[in-house]
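Not every chain is included here, but those present sit where they belong.
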């Protein structure tokens, strides 16, 4: 019997509501749109700012969106999440967002985003930073997060390139599911 | 602007691979099928036994399936999960499965299932136990888990009734999402 092959899961991480800029919000929208067009599932932290814009970009282009929120109640999620995963474990949910992605795209962001990039780096996921989106995406784009130099953070000049980078890295069937 | 209304999320919990019976597996398949027919999203622990059968029942009837697994790698999920959430937090993920559900259906199960029922009880979710499915579903169906008597565990004689019970309890828009 043929295995069911799940769709690629791409996480979008970055600024929350309070620190999000228009530039980052627009970039996030485009990243969401390109993820939808590529037929991948958008994974995110389910709250505001970059997460909200990316979800909107995906939903307005026929995509599927999963919000993995820190709280244990649905009401905290942004309204563009198709499915809400209520972790209830606070910001430790950053580990789950990163672990649930085949690849990650960073749009701006502060230390919370840096945590997600670090988890992705620890587990050797492909990480792409959107050039010019500000925050930790621009601070760490093109660099290694530690001296082991295992996973460089790639830089993408636009959303289409960012998504393509992740598709290319996952061509060998990494997205196939279990037993 | 109208809010986007996410679909109802119904969790199916119960026996893992090693302890699952044919009766429980069949019941789980039917529960998955009825969740799909109701247009709800199936949430589960993403592994084998009841989880696998429920996902299969949903997928073969056009449904959507989310597997929230203890591990931090996709490969542990059963092949009928559309989306895999890799928590990496071990069996503490039982909290996330229960918290991410608008209602819960138990099919057989051991102490892990009892934990999920307890979390659902703590957060006052609707819990339905499948009659005759064995394990903790039969041990605790019709009872309260503690002396506070806040949430009784309902008993359903078949899958259609189980799903209907949860739909009825959520009629008042509990499934509407955030800000």
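Here the chain labels run A and B in written order, and each chain numbers its own residues starting at 1.
By definition in this document, a residue touches a chain if its C-beta (ideal position, glycine included) is under 8 Å from a C-beta of that chain, and two chains touch if they have at least 3 such contacts.
What you see is a predicted model, and the numbers here were worked out from it, not measured in a lab.
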Total copies in the full complex, given that 2 are placed here: 4
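In this text, only the chains that are shown with their structure count from here on.
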Length of the line joining the C-alpha centres of chain A and chain B, rounded to whole Å: 27
Partner chain A, residues of chain B touching it in the complex: 3-4, 6-7, 9, 41, 48, 59, 64, 66, 68, 72-89, 92, 95-96, 99-100, 102, 123, 174-175, 177-179
